[in-house]
Every structure is written in C-alpha cells, then in structure tokens.
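So the structure is just underneath, and the comments pick up after that.
For this depiction, one protein chain was excluded, whereas all remaining protein chains were kept in their positions.
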Amino acid sequence: GAKDQGADTGETPPAEQVTGTVVTAGSTSVQPLSEELAAAFMDGNSGITVEVQGGGSGQGIKAIQEKIADFGALSRGVKDEEKASVTKEFVIAKDGVAVVVNPESTVQDLSIEQIKKIYTGEIKNWKEVGGEDAPIVVVSREEGSGTRGAFTEITKVAGKNEAGEEVDNTTKDALVQGSTGAVMQTVATTPHTIGYVSLGSLSDTVKAVTVEGVAPSSETVLSGEYKISRPFLYVVGGELSEAAQMYIDFVLSAEGQAIVEESGFISVL
Amino acid sequence: MKQQKELKNIKNTKNVIFYGLIGVLAAVTLASLIIIIGYILVNGMTHINFEFLTQDPKRMGKEGGIFSVIIGTLMVTSVGILIATPIGIAAAIYFTEYSKGGKGVYLIRFFTEILAGIPSIIFGLFGFAFFVIFMGMGWSVLSGGLTLAIMVLPTLIRATEESLKTVPMSYREGSLSLGATKWQTIVRVILPCCRPGILTGLILGIGRAIGETAAVMLTVGGSLRLPTSVFDSTRTMAVHLYVLAAEGLSMEKTYATAALLIFIVLLINTSANLISNKLGGNNGNEI
Amino acid sequence: MVARPQMDHEMSIITNDLLEMTRLVEEAIRLAIKSLTEKDSDLARNIINNDEDIDDLEDAIKDKCLKFLATQQPLAGDLRYMISIMQMVRDLERIGDHCEDIAKYTLRFENEAYMKELIDIPRMAEMAAKMVKNAIDAFVNRDLRLARKVWKADEEVDELFRNIYDELMGMVDQDASKANQSVMFLFIAAHLERIADYATNICEETVFTMEGNYEME
Amino acid sequence: MVARPQMDHEMSIITNDLLEMTRLVEEAIRLAIKSLTEKDSDLARNIINNDEDIDDLEDAIKDKCLKFLATQQPLAGDLRYMISIMQMVRDLERIGDHCEDIAKYTLRFENEAYMKELIDIPRMAEMAAKMVKNAIDAFVNRDLRLARKVWKADEEVDELFRNIYDELMGMVDQDASKANQSVMFLFIAAHLERIADYATNICEETVFTMEGNYEME
Amino acid sequence: MKTYEKIIEKLILICAVTATISVALITLFIFKSGLPVLADYGVFNFIFGTTWSPTNGSYGIFPLIAGTLSVTLGALVIGIPTGIACAVFLAEILPKRWAKAFKSAIELLAGIPSVVYGFFGLVVLVPAIRNFVLPIYKIFHPDASATGFSILAGAVILAIMILPTIVSISENSIAAVPREYKEASLALGANKMETIVRILIPAAKSGILSSIILGMGRAIGETMAVLLITGNMAKVPNGILDPVATLTGTIAMEMGYASPTHQQALFAVGIILFIIIMLLNIFAQLSMRGMGGSTR
Amino acid sequence: METKFEIEKLNLYYGTFQALKEIDMSIYGNKITALIGPSGCGKSTFLRTLNRMNDLIQGVKIDGLIKFDNQDIYGKDYDLIELRKKVGMVFQKPNPFPKTIYENIVYGPKIHGEKNKSTLDHIVERTLKEVALWEEVKDRLHKPALGLSGGQQQRLCIARCLAVEPEVILMDEPTSALDPVATSKIEGLLEELAVKYTIVIVTHNMQQAGRVSDYTSFFLNGKVIETDKTEVIFSNPANKKTEDYITGRFG
Partner (left out) sequence: METKFEIEKLNLYYGTFQALKEIDMSIYGNKITALIGPSGCGKSTFLRTLNRMNDLIQGVKIDGLIKFDNQDIYGKDYDLIELRKKVGMVFQKPNPFPKTIYENIVYGPKIHGEKNKSTLDHIVERTLKEVALWEEVKDRLHKPALGLSGGQQQRLCIARCLAVEPEVILMDEPTSALDPVATSKIEGLLEELAVKYTIVIVTHNMQQAGRVSDYTSFFLNGKVIETDKTEVIFSNPANKKTEDYITGRFG
C-alpha cells in the first residue's frame, strides 16, 4: 500500500475496524466514477480514506509500478508491454463511446464502416454519408487515450497491418483534443465536426448519432447492441492491503455497481 | 523655405501615422485585457457564492464548492514560496555580493538562467520522477511545493538580484568603512533596501505558483480531499480549473473557479503594489 | 553658522599684524622725533635697530597675505582688503625707513647744539604719527569719514612744511653757518611730510577697499 | 593646446601696460632733469601735467590686476607676478611723483641762474632712469641676474648722493647766498636717490616673483 | 566573528548552486528517461521524421517542432510590435498617473493562469477566428476551410500571454534611458517621434531584446493554453489557419495515457525542448552581452 | 552690442511654486553670460526657458516676455523646432547618444533633413575641429561615443550642438562632472566659441564664471539680484547679497 498514515487520523477506531488509505490513480475518465465510489465507500468505512488521483491511464500503470497507488485506473485494456507489472485486473464498469456530431449536422446515423472511413480519412465530405455538402472535420483524442484505443479498435480504425503490427490509422488531418470535455466543446462549437466521447460524459451540447441504427445508452451497450464500448479497469501491481481489498469488494458489490449506474456508466454485474 | 515646408509636411504625416499606430496597438492590448478578464469575471462571478467558497467539491466538482481546493492551493503555494524564498534570496546575495566572477560562477548563473526557461511541463515530469517517485514522497503538497520552489527560484533570484544591484555601491562602502563585516552589511543595510524588489519577486513567484497547472498536476496529484498535512495529496485551483474544463464537467463551476482565480491574482497584485508603494518610501533607489 | 571660519580667522590675524606694525611705526615716528629733540643717541640707535622689526613684520604680513590669496582665494571686498594691506604695509615699512633716516640725523648732530628750539617739527611729527594711526584705524574699522579726514589733514602738514621750509631757508640766508643744521631740519621735515603723504595713500586704500575705486571726494 | 588662453592673454596685456608705464616714468625722469638742466619751464610744466597720465596708468593697471585676481584666481608664480606688479606700479607712480617734484623745482628757479653747472645730478638721474628701466626689464624677462645688478647699482647712486651732499653743503658753507639753490639741488638729488631706491625695490619684487622670497643675495 | 562569516558564506554558496543542482537533476532524469528512445530511433529520424504516431511506433517530431516554431513566431510577430508600442505609449505618451494604472493592469495579465487563457481561447477565440477571420482569409484562398483551431489562435493567445513580459521589461528599459538623451535630442530640434524612434528605442534595445527573448521562452514553453486551441494536429502546417501540435502540448496531452515506450518518447521530446531552450538562452546571453557594450 | 535675448518681467511657476520672479535681463550676442547663484535659485529653470525645454515639464506656467532676435518665443506662431535649432543646449553630464561619434554629430542635421553624405562628413569635420576634438578622434569616428573620456564626451556634445548651426548655446554646468584638466579645456574652448556664438552658462564654480564669462548674473530665490560685467561682479559687486555670496559669507 502507498500510504497508511491515515490510520491515526480521526477518532479512535473500534478494535475490529480496518483503517488505512487507499489510493487510486489513473484515467481521468474513470476519475469521476472513482470519486463517487470512494465517497460512498468512505461513508460506510470511516477508518479508511480513499484518495482518488487522476493523471491518466499511463500514470495509473506507473503508479502501481512505483507503488504510490493501490489501484491503477485504466480506461483501456492493459497493453502488452504493461502486462508484466500488472498482477490482477478488475473490470469495474463499462463505458460506451458515443459518436457525436455538431448539433447542426443533419446526419443521424452512421455505420461502423462509415465511421472507420471517416476516421481513416477516406470519406471527407458529409454528403458522402448523407449529410450536407461540407468537409468533415474529424476530432480525435490523443495518442494513448483509452477512449481512442477502444474507439479505434472497435471501429477498425486501428488494426494489425500486414506485418502483424498494431497500427492506428486515424487520419493525420484530425483535430486532436486531450480530453472528453475538450472534444465535446470542440464538437459543440465547430460546424461539421465529428468526435467521440465517453458515454458517461455525454451532454446535449452535442448530438450523438446512432451507430448501425442503435442509439448509445446504458441499455444498448449492456445488451451488446451498441458496439462501441470499453471497460473501466482497476489494476493492481502487487498484493492488496486489507483496506484496498475492502474497497474493491465494495466496488464490485451490488451497492457499488448501483453507483456505477447512477453515474451514467454500465454495471458489470 | 519650400523645402522646409515639405519637410514639415512629411514630418506631420509621419507623426499622425506613428501616434495612430501606437494608440491603436495600446488600445488593442488594453482591450484584450479587459475582454479576457471581463469575460471570465462576468461569466463566473454570478456563480461565486458563500457555498461555493465553503463547501468541498462534490462529484468531481460538478457540484459543491471548492473549499478544499482553495486550501490546497494555499498550502502548495506556501510550501513552494517558503522553500524558495530563503534559497532564492541567498543565491541572489551570493551572485551580487560574494561571487568573485570566474568560470564557476558564470556557469552557476548560466544554469540559473536555463532553469528560468524550462517549460513547466518538464518541471512536472521531473517533479513526478524525482520527488513523487524517487524520493518516495508520493503525490503530496510537499512534492508539489518542492517542484514549484525550483520553478519559481529563478524568478526570485532574478528579482532579488536586480534589486540588490540597484543598491548603490556607496551603501556597501559606507557600512564597511564603519567597520561592519560583510554579513552585517548585507543584513542591516542592503537587504532592507531591497524589500520592494524582493517583494515584487515574491509576488511574481506566487503568481506563477498559483497559476501553474502542468507541474502541479503531476506532483500534487488531483485528490479533492482537504489536505491535513504536507504529505497529503490535494488539488490546486489551476488544476481543478483544468480538470473542469478538460472533462467538461460543469461550465458554471469552470467559470466560477476561473473568476475566483483571477480575483485572487488581482488581490495579490494590488496588495503587492500597495505594500511596495509603502516600502518604496524607504527605498534607496531614489537617490 | 559662520561659513568661513578659517578665512575670517586668518584675516583677523593679518589685521592684527597690521595694527601691530602700525603701532611700531607710530612709535618709531614719535621716538625718532623724541630722540631728535632730546638728542638721545641711544634712542636713535634703538630706532635704527628696531627698524628691522618693522621690515620683518612687513615681510611676514606680505607673506601671510600671499598665502591667504593663494589658499583662500578671496573675492570682491575681501580681495581688495588683502591687496590694500599689501600696499599699506609697504608704505608703513617706508615710514619706518623714514624714521630710521630721521634717527640717523640725530646721530649725525649728536655733538652739536641745535641752532633753535624745535617746535614745528615735533608738531609736524605728532600730526604725521596721528595721521598714520588714524589712517590705519579708518581702514581697519572701515571708517570712510575718518579716512577722508586724515586725507584732508595732509594739507595742514604740507602747509606746516612750507612754513618750516621758509623759516629755515630764511635762517640760512641770515646765517650760513646754520646751513648744515637747517638743511638737516629741512630734510627731517621733508621726511615727515612724506610720512603724512603715505598716510594719505593709506586712506586712499581704505576708500579703495570699501568702494572699489580711488576717488577721494 | 593651451589650457588657459584667457589668462595668458590678460597677463600679457597687464605686462604691456607695465612696460608702457615704465617707459613713461623713465622718460619723466630724463625729461625732468632735462628741464632742470636746460631750464625749460614748458617741459617742466608738461611733466607736471603728464604725471596724471602715469597716475591714471597706475590706476588702470591696478584695476586690471584686481580684476585678474578676482576672475582668474591665479596661484603660485602667477599670483606672485600679479602682486609684484601691483606693488611696482605704486613705486613707478611714486617715481613719477618725484619727477613732478623735480619739475616743480625747475619752475621755482625759472628766473635764477644756476650757481654751478649740473654734472652729477644728470649723471645720477641717468643712472636712476636706467635702473628703473632695467629693474622692470629684469622683472618682465624674469632675469634674476639683471635684477641683482640693478640692486647693486643702488650703492653707486648712494655714493653719488653722498658726494653731491658734501659738495653742496660745502658750497653753502662757503657762500650762504647759494643756500637756496644748494638745498634745492640737494632735494633733487635726494629725489633721485629715492627713485633709485624704488628701482631696488622693484628688483626685490622680481626676486620675490621668481623665488617666492625677498632674499637678494 | 570570522568563522561565522565563513559559515554563512558557505551556506549561501550552497543556496546559489541549488538552481544548478536542480538543472542537473532535471537533465539527468529527463535524459535518463528519454535517451533510450533517441538512441533506438536515431536522433536524425527523431527530429526530422514527419510522422508522430507513437502507437504505431513512429516518433518523428518534425511536425511538432514546426508547430512550436510557427506558433511562437506568430506570437512574436503579433506580440513584439504591440508590446513595444505599448511600452512606448506607457513610457512616453500616457501621463504618469495613468501609465501606472495601465502598467499594473498589464502586469495582471501575467498573473492569469494559462489554463484560463486556453479556456478563453477555446470558447471565444477559436469560434471568432472561424467566423470572422476565415471569411476574410477566403477572399484570398477561396477553397480554404478551417475550424479556428490554428496557429493563429495559438499565436494570438500566446501573444497576449507574452505581452506583459515584453511591455513591462521594455517599458522599464525605455524609462531607464537617461533623461539626458531625450533632452539632448529635443534640444537639437528633434520632435518627440524622432526622439522615440531614433534615440529612446535604440538606447533601450538591450532591454527590449531581452524582453523579447524572455517572451519567446515563455511562448515556447507554454503548455496548457496552446493545448486547447491549436488543434494538436501533428502535421507540418501550410498556412496560419492550419492546426498544429506543439512540443509541450503533445507532452502534456499524451503523457498521462502513454504506454511506457510512448512515455519515453515524450521524455525524448522533452530533451529536444530542453535543448531548444538552452540554445535560446545561450543566444540571449550572447546577444545581450554583445549589446551591453553600447549602452550604459 | 547686439542683444540676442531680451527678457522682460518673466515669471515661472511649477504648479503653485514660483521659481522665477520678475526676471528682467538682456543677453548679448557673441558674449559669454554666466548665471551663478546658490542651489535651487532658478538658474537651470531660467536657462531652460530660453529654448523652451521647460515645455516638457508638466504644470509649468510662464508669463512675461522672452524675445529672441526680437521675436516672442512664447508667441503663438513661434516655431519651437526652429528655436531649438537656433538655441542649442549642452548639459551637466556629458550625454552623447549611445551611437558612434559620427552618428552623434549628424543626428541633428539628419533630423533637419540633411541627407547628403559629403555635407554630413563636412559637418562632422568642421564641428569636431571647432571643439578641438578632431585630432583626437578622427581615426575612430565610427566607434561608440561612449568610449570617449568624460571631457571628450562633453566636447562631442558641444560639437553635436554646433552641427545644427545654432546662434546661442545654453550650457547647464557643463563641466561640473569633469576633472580640472578637462574643465580647463572646455573653458579654453568657450572663449573661442564666443567669437561665433552667444553662450549662456550656468555654473556653480565661481572661479569658472570669473574665468570665462563676459557678463555674470547673480540669481537668488528666483530673482536676478545683479547682472554686470563679470570683472565688476567679482571685484566690486554693487549688491551686498552678491558680495556675500561670492565671498562665501552666505548661509
């Protein structure tokens, strides 16, 4: 565990009460959810402090490697090169990735193929997908983003090349924004844009299109109708402390998963 | 005579263009200032209220206030400044009063200049790699404070040095010729003359520290908890603002936080001006 | 606060020296005549010896003035004052020389009885001595009126000299044997007349010091 | 580059004035004796009138010196030079006065034949005139040797004066009717002796200017 | 007495080398993390490669360098004349009272956190460029299209951010030009404009230059503001309305999510940035020293 | 004797403080006029009214008449630039521009429209000769002026002033920052310049006023106490206050 000085804060705990600090760190997409979970957990376990850090998925891995966090939060799968430092991973929730366009856009639905062509730069004009005659402005997330990873993988924007290497073919002409909020802001204010954001953060400043006729929602993701989704992971580098174990137990419990749903994400139960 | 008149006409036209251009550019500068600050304040002030100031953030800041963030900001900034100030002043004293020239000092000075130019993101990377991990301090107020301290050090050194340099040589001579030692001279005569300069440096440093995002995010972490010691992780207003904006959590809170941040910077600047005006009367530069 | 203590101090030293010199000179005049009337050879010899003191004092004062001019660089009134003093002490010194000359006459006639009682010459001497004293006093006290009075007094001395001249020449005409003594008395009177002249010159210096020119009327 | 053009310029003006004054005075001595020997009353009267020129020149030079001291504030050699000039012109002026006096004697004896041919007195006058000229030349040319020579020459003049005195007194003893003229000649000789004295004083000034003291030997 | 003075001197020396030690540590840590990638990938390929696609194993940062330089250059082009004009206005034209208020207002700009600028740029400037600048631009390049995320947006925001630096240092050095120069010029019959252009500005040039270099440093190093508004498109730009990615922006944006190798690549970008800043500093110091001779 | 400046009943106020009081004065052509007086008596202020340098200072109010060549320089139509060309100024501290020697001198002529290179060369040579600096600097005309010694700098400033062919040169304590040797060079120069130019010089150094000037004005508390020929002022001033001041009895 990272920190345990939390043990002597607060009033003297009952003899059987577990005390300590649990640190989670990593993806900022997971962070809001972690906050909710932590708050709920701490309400019931006054002896344990759960500290929620952001930093990004990469930082999450690094944090467990360096043992400054108990859990690394990832909004993407564990990469091959990271596998070595991860001893255990928990899927704590699922998140749909909504494809969004500028509210003024007339396009309602896109197929996965269309999305792929748009993002690889093959389709450059909205009229090719049934929209107005205007160039498509592609908005993407940065290299390494969990959202981007899930999105490109599912839409086949990324895939193995002939040499068998994983290649991300996202067009070089995409605007890149570093966060969900920035993508939404961009898509909301810039005409002719298309982007993708975490379902949990979706708001009506942008218009979510249906993918292959399915609108993104918890239900459609859960049912598998909506194709573009990714898991939220907690990964662990070594042995879990007692407090950490209690926390992960809580997260995976029904109580915890209820909170996941409340927060707009999809329960793994 | 005719030539004279021509010359005069040319000069008049030139004058008009010249002053026109300067006026326009100055107006543009002022306008951008007013627009930016005005925009933020107008959008944000309405959302600043008692609750916002006294409640902790809830749901990642979507709801609630920013109390813990304010405290976090204060702590991180204070730690940074408290560490940097004595070191910065001492270093400046070394450069102006003790160093005897030569390659070594030139190098030290050069590196100090370099430090000033290093982008904050690199400080962040360094702070994370060094304080957070290597020194095992974890994400904490202390890690952030130390990183900020290094960051504002050149600012402080430079400001202090500049004001040390404005202390007339004659004060030093005056003191030494009375039989004072070098250190006595520095403490009793030179430093008191530099108070406004050092203060200015301090304010600049505080400004830089408060406004810093990248370096702080990587070293202090992003915990929304109310920190109880310097070993706790917390979040500063700038980081909070960044997260709010980046994750698009709540426009309202984003504006409110930005407005508050600007307000605080404003407050610091004004009070610094007031203080330095007051100290100014005692300043040696005036003769 | 006095802004120039050193300057004033040095000026007063020089002024005192001047007064001292005046005293010596005045005394020399009186004693010279006394030695003459009383045929006091010792006194006469004394005077001749003492003239050196006066000469030395002149040199000392001039030296001080020079150094004062060199180091204090006086201007306007102060400058004129110093210049006047340098001129005056030269005159005073010459008065001293005249006294010495008179004393020498005393010695020359040491063993001869005077052909007549001396009345006018001592009177003239007294007048001259007074004039010298007053002239210097006028200078030192910046007393223009006194200076002008002294200057006027010279006319009386001249008158007296003319009388003496006529009287003495008359005596020579009557008795050639008295020629030698007469000529001597004549010379003495001429010396005294010259002394009075110097006194008037001193008065002119006073006017110069105070007004910057030599206009006496 | 000359660092003090103004100063040097003014000094040379004053020096020229001094030379001019010397010329006038020298001429006055010669002419006074000429008027005497040739019984030229007109010339005598001229001399008396012209003395004013000398007086004026003295005032002018002194005024220039004063202004020079006030505005240029000379030091060391320059200062001594100026002071010496101020002293000298006073002496020159007095020499002028003596000439005037001599001329007055000429007038007094206008209608009388001289009791004897004048030989020693013109010689003495010539000597005195030369001495004055040489003294000033020595000063202006900073010629110490010449100054000392002039100073020495005074002894000859004194010697001559003593001769004249004895001769004339002898004549009076022999012939009382000559007393008047004799006394006059005696006075004239005394005047000349005095002139020579002034010349020696001028020489002393030269030594002072150059050496800073009055030591003649 | 003597000994305690000696101890103090040593302590102070230690403080003085703190900065140096920090630089050394920073260098050490950054190079340690970044060098492997540089070594593997090749410095030349790294710097001059035109594809930045870490997921695909392409680490060519040339587009990033181009982006950084173009944004910085743009900021300087806008910021220098504006800043100097402003400095002249403050130092020479505006009455003292007003100038003081104006100057502290401008210094306020320096205190505003860069996130705020970025945020402002994102919500105000980018749309403004799209809506107002693009139409004008289209007059000359009819087939241009742009979103507003651009060099121009970055340049404008950076220009505003470096203005306080340029204005306040330039103003100080113009005000520090001895009054005598100004008076001498006026006394020769020059008018105020001539005096400003021919005397004041040349005399203050070393201060102005250092303000520019400092501003440039800030522009290059600026992270958060640029990140939000330049579009972060790792492509060598063709025009001022093209989006670009910058060195710092890329590091900041990608570091959080990067896989270990990717992170190393980002550290390598840090090395390049570091070297650029170093060179700039050396250049600044040299040029300031060169100028030092001709001013008092 | 030609009268260059005729000043009548001049009053000058800095805000409410009256710095010059009812000044009446004439300044004569081709003469050197010295202004002396204790610190703060208004010498510099007076000097700077003569080429209207006081215009630069905020809150300065002037009444009275200053006629230069019989024209009221504070008159409405008076050409300020022309005045400053004709009435040059040399300052207390040598203040060559941080340019080359050559550039310093041609600054004025260039401002006034002279572009011809050979004319400019000629001006440089002429003025440097006038200030007796030519021999010293002719081989380094294109070196920075700030490399010259203080005294040379001051002579350069005078040359720079001469380059616009002024009629009058105002000098405010031009040698107070120089050592005696440099000072006496400048003083020597002044007398030569007075042949062609009219010079007004403020000086704290009484000896200097004495040495170089033809006329001297004594200022006290904003008033002119006495103006007269210099030699008279220094040997025999009419006013007691003047005498007290120059003999150091003052204060």
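All chains are identified by letter, namely A, B, C, D, E and F, in their written order; residue positions are counted from 1 within each chain.
Operating definition for what follows: a contact is a pair of C-beta atoms (placed from the backbone, for glycine too) under 8 Å apart; a residue touches a chain by one contact, two chains touch by 3 or more.
Values in this document were obtained by computation on a predicted structure and should not be read as measured data.
The omitted chain makes contact with just one of the residues B:141, B:193 or B:216: B:193. Taking the complete complex into account, B:181 is the one of B:78, B:181 or B:228 that touches the chain left out. For chain C, the list of residues touching the undisplayed chain reads 1-7, 66-67, 69-73.
For chain D, the residues touching the absent chain in the complete assembly are 1, 3-4, 7, 73-80, 211-213.
Touch with the hidden chain on the side of chain B covers residues 100-101, 168, 170-181, 184, 188-189, 192-193, 281-284, 286-287.
By definition in this document, only the chains that are shown with their structure count from here on.
Counting hops only between chains that touch, chain D reaches chain E in a minimum of 2. Of all chains shown, F has the CA centroid lying nearest to the centroid of every protein CA atom. Each chain gets a centre from the mean of its Cα atoms; the one farthest from the centre of chain C is A. Here the spacing of chain E and chain F, counted between their Cα centres, is 47 Å. As a whole-number value, the distance joining the C-alpha centres of chain A and chain E reads 34 Å. Inter-chain spacing, taken between the CA centroids of chain B and chain D, is 91 Å. Residues of chain F in contact with at least two other chains: 112, 207, 210, 234-235. Across the assembly, chain D contributes residues 66, 69-70, 73 that each touch 2 or more other chains.
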